[in-house]
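What you see is the complex with one protein chain gone and the rest in place.
Right, subunit A next:
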Amino acid sequence: MKELTYHRADDAASAVALVAGDPDARFLGGGTNLVDHLKLGVTSPTTLVDVSRLPLDEVTELPDGGLRIGTNVRNSDLAAHRAVRRGWPVVARALLAGASGQIRNQATTGGNLLQRTRCVYFQDVTTPCNKRDPGTGCSAIGGYGRYNAVLGASEACVTTHPSDLAVALAAVDATVVVLGQDGERRVPMSDFHRLPGDRPEQDTTLAHGELVTAVELPATGTARRSTYRKARDRASYAFALVSVAAGLELDDDGRVRDVRIAWGGVAHKPWRAEVAEAELRGRFVSEESVRAAAEAELAAAVTDEQTAYKVPMVRNLTALTLTGLAEGATR
């Protein structure tokens, strides 16, 4: 048996101090991913600091119309929250597209963002993996690749980020509120996760010991008319092959005033399709215009036999999602 120390944190600052001071300590939230890793041997912390009972479980409406989501708000509660469903439907739909009812009841907002890749090699300690064990090599290159990245991958790592929620948050310009030993800082969602580069072990820009305390959502026109679509290998309880989070705001003559597009299943982080967004601004939304915009974004895609499908799939799904939004479809 592998012994470890379990602390139940009384307040966020002491939790941060405990973890920051110990390289082998980890925060424990809902545990839906970390506990698997303990069993699989993917990680072997000596100390767990349980932050799941900290009173960071409120959804608060902000004076400017935005929303502040405490890190411990459970995925199921967030998906059901009236304000979220009304002002940020993409967030509710992304949550409901993820995992299972049981897992959503357990998983937290902050934990969801910090879940790690489900790459089969990362999760199997008998195979080399640069993310799990830096410098050992990437088994996914030349191996099982169906879920691999097509954008922003590196020679060190070709995996994708598994979260649905993170993709939605990227599409609504969310800000992640982080507490560290030097106090609080605010990280735009687009800077929260990182591309693998030569340090794939680093999923995010957080330092060890920094704790996500909240996620803030600004009220925007694109968030209000937004949705999430996910293609997957079975009807539920599967990670995205690709997914699209999108928000749309049209001007009076029906042209795109503003648009947000984020893709899941294509990169090491939620992929904000800013090239595609720029292509669409000022244009009418049609299948053709969205496909062309998506293809412009996908010009940078690198695929192989196993991942080639992702390019047409995400292009098609983006076209469907945005034309649906333009027609006022609420799905």
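Just so we're on the same page, a residue touches a chain if its C-beta (ideal position, glycine included) is under 8 Å from a C-beta of that chain, and two chains touch if they have at least 3 such contacts; residues count from 1.
By our rule, contacts and distances are computed from a predicted model.
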Omitted chain, identified by the protein name its UniProt record gives, among "Xanthine dehydrogenase family protein molybdopterin-binding subunit", "Cytochrome oxidase subunit III", "Amino acid ABC transporter permease" or "Asparagine synthetase B" = "Xanthine dehydrogenase family protein molybdopterin-binding subunit"
Quick one: say which of A:Ser52, A:Thr127, A:Thr204 or A:Ser289 touches the chain that got left out.
-> A:Thr127
Touching the hidden chain, out of A:Leu56, A:Leu241, A:Val285 or A:Ala301, is A:Leu241
Write the list of subunit A residues that the hidden chain touches.
-> 1-2, 41, 118, 120-121, 123-124, 126-127, 139, 142-144, 146, 231-239, 241-242, 309, 312-313, 316-317, 319-320
